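Here is the structure we will look at.
Missing here is one protein chain; the remaining ones are kept as they sit in the complex.
The chains carry the letters A and B, assigned in the order they are written, with residues numbered from 1 in each.
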Amino acid sequence: MAPKSASSIKSTSAVQTLFDAYTSQTSSRLKFIDAFLVFLILSGVLQFSYCVLVTNFPFNAFLGGFSSTVGQFVLTASLRSQVNPENKGVYKEVSRERAFADFVFGSIVLHFFVYNFLG
Amino acid sequence: MRATRSLSGTTVSSIFTLLLVLCITLAFGSSATAKSASSTGDSVLVILDSAKKVDYSIFLQGLEAKGYTVTVRSPRDESPLLIEDGLPNFSHVVFLASDTKNFAKDISPQTLVELLTLGTNLVLTLGLKQNLLTSLAPEFSLLLPPPATPLVSFFPERSDSPSVIPIAFDTKSVPNDTFSVLSQVENKIWFSGTPFALSANPLLFPILHAPAESFAADLSDSPGLVADALADAAEKGGEGFWAGSTLSVVAGFQTLIGGGTGHGNDAGPGEDKQSRVVWVGGPSLFSDEFATKKVVEKVETERGKSVVEKPSGNEQAAMDIAGWAFQEHGVLRIDEVKHHKVNQTDAPETYTTNDEIVYTVKISSFNPTTGKWERYSDLKDLQLEFTMLDPHVRTALPAVRGQKGVYSTTFRAPDRHGVFKFVINYKRKGFSHLLHTLIVPVVPPRHDGYPRFLSAAWPYYIGAISTSVGFLLFSAIYLAGEVKEEKKSKKE
Partner (left out) sequence: MAIHTQVWRAVYGKSADAIEKSVENVDESIRAIICIPRLFPFTFGHVDGLPLSNNVSPTTVANTASLLRIVAFGLISAAAIASRLFAVINFESIIHEFDPWFNYRATRVLAAKGFYEFWNWFDPTAWYPLGRVVGGTVYPGLMATSGVIYNFLHYFNLPVDIRNICVLLAPGFSALTAWATYMFTTEMKDSSAGLLAAAFIGIVPGYISRSVAGSYDNEAIAIFLLMITFYLWIAALKQGSALYGTLAAVFYFYMVAAWGGYAFITNMIPVHALVLLLMGRFSGRLYVAYCSWYAIGTLSSMQVPFVGFQPVRTSEHMGALGVFGLLQIVAFASLVRSHLSSKQFQDLLTVSVISMGLLGAGAFIVMTYKGWIAPWTGRFYSLWDTGYAKKYIPIIASVSEHQPTAWPSFFMDLQFLIFLFPAGVVLCFRDLRDEHVFVIIYAVVASYFAGVMVRLMLTLTPVVCVSAAVALSTLLDIYVDVAEPAVPENENSSANGTGAATADAKKAKKNAAVGSQAGPNAAAAASSTLSDIVNAAKSSSKSSPSKQKGIWGADARLVIILNAIGMLVYFVFHCTWVTANAYSSPSVVLASSNPDGSQHLIDDYREAYYWLRMNTPQDAVVMSWWDYGYQIAGMADRGTLVDNNTWNNTHIATVGKAMSSPEEIAYPILRQHDVDYVLVIFGGLLGYSGDDINKFLWMVRIAQGVWPDEIQEPNYFTPTGEYRVDERASDAMKNSLMYKMSYYRFAELYGNGNAIDRVRNQNIPKIGPTLDYVEEAFTSENWIVRIFKVRKEDPLGRDLKSANAFAQGKKRKRSKPVSRRRAVV
């Protein structure tokens, strides 16, 4: 137990530094994206807990709602990594504009399926 | 074919045959208009030695009085044929030639059975000797005693031979759900002939039982031996002994409608015709001799026993037996079957699971006095089954009050999709069988047949909508940011 608690102390300090590094290094645009991501995570967690705690009866509705948040999350996360200047070397063929267009296209397809699935 | 056959015979007989055939065809053709008491046709063939025709004049005249056209054919006559070109020539056949040994070629057990499948009704009388009916009887689940063992009874005490027995018809012997053929016969019926036992065939039912004191025995030997045999049998508890009221002297048989798959012609009775057979232990039941023979009874009065002579019930019984056999009485049919959803009027092509279904059937009975079908409401135990492999629903189908002959019920379709059948399968002894199958598919709800928006799902709807709204807002702000940045970069 002892090493674990030690590591947890360490990790809390790690989290602290992580937070600091994040606030200092990230551009405001990325922070905005992150805000959206956090919103999606919250929405997803809420829906999931509602499903587990209350009812999953219209299972398709749950899947529709939940996967819309998950899908939107990963698409946004993709956008985030594509527009992140640090990753420029990784995405040679994807410019920032292209990334956003991809993001919009993917989201529209996603939402089309979501609403088809809900009702 | 007819011409060649008549050429082979003598000229006289051929002309006679032609005339006869003509008469029959005329009679047959006009059967629709002629007024007879039967629901299936007027023409009756009586197989009987023409010499003995006079012995049965009361019975034959009684038939003619009811509107039947009676043709008599000697057992060895080649014509008129029973079946010609696959069609029966007569609607009813009465077989009174019980003592005949040899018959014309077309009178055989097989033809008689074929007649039944073609819808011809039969009255068959057994003789004491073996003949074709002896080999036919087992096919109807009748068990005959050995040849030449007539029914004998020494009770009541009478001057006649012990094998001529007066039998009283007991109304109580008829179960409630069985049609009582002889209910109008009040007097005792003279009987002389062979009794028979009935094995367990649901199509076969007794019309007249043998008296409890009677037994089957050959009395040509000395009476003492009979007494020995009786004593012997009594020791063994009567096992294997042809005696008592379990034996019958008259039995009815209603043929079965095969099929019922509900496909094509098989939906209702279809091409299958029902016919009736009556087995009678001896032809003399129909004879003039027994019809006029008085029954002598000792009646207990206040002044002691007195002897009363009563007319026999034979004439009435003969007419009733023939009447039942010729489908005058106890004839039912299904006129119309309707089904639809509750609150609708037309039958849908398919039902959806859990639909409320209304099923209505109209049933008629034949009235022999008017010769018309009349709506019939007296069936108490009619049932409807909704079947797929097994009945999923079995419900009573009660008569609707105020609507004559209409039976209706409402039930909920099972929560199971598949091809279902509405089945009415009503079989009661003495009545025509009612069999009707109707196929209807029960389908699952349509894709838009389920409830669409559920209150329980609102959190999910909100989740999805909020995501979409969030996406739109995000895109807008993001684009705005992009433009700003561009401006900035331009400024710089």
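Here is the rule we go by: contacts are C-beta pairs under 8 Å (C-beta built on N, C-alpha and C of every residue); 3 or more make two chains touch, one makes a residue touch a chain.
Predicted, not measured: the structure shown is a model, and the values here were computed from it.
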Chains on display which the left-out chain touches in the complete complex: A, B
Options B:Pro175, B:Pro444 or B:Gly481, residue touching the unrepresented chain: B:Pro444
Of B:Val113, B:Ala168 or B:Val393, the residue in touch with the unshown chain: B:Val113
Option touching the unshown chain, where B:Pro146, B:Pro175 or B:Gly481 are the choices: B:Pro146
Residue of B:Thr69, B:Asn89, B:Thr255 or B:Ser432 in touch with the missing chain, whole complex considered: B:Thr255
Sites on chain B contacted by the missing partner chain, in the whole complex: 109-110, 113, 116-117, 135, 138-141, 143, 145-146, 149, 197, 199, 201-203, 217-218, 221, 225-226, 229, 232-233, 236, 239-242, 253, 255-259, 261-266, 272, 275, 350, 388-389, 417-421, 439, 441, 443-444, 446-447
Where the unshown chain meets chain A, residue by residue: 7-8, 10-11, 13-15, 17-18, 21-22, 25, 59-60, 63-64, 67-68, 70-71, 74-75, 77-79, 81-82, 84, 86-87, 90-91, 93-94, 98-99, 101-103, 105-106, 109-110, 113-114, 116-117
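The working rule: only the chains that are shown with their structure count from here on.
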Interchain centroid distance [CA atoms averaged], chain A/chain B, Å: 78
Chain A partner contacts - residues on chain B that touch it in the complex: 452-454, 456-457, 459-464, 466-468, 470-471, 474-475, 477-479, 481-482, 485
Sites on chain A touched by chain B in the complex: 29, 32-33, 36, 39-40, 43-44, 46-47, 50, 54-55, 57-58, 61-62, 64-66, 68-69, 72, 76, 100, 104, 107, 111, 114-115, 118-119
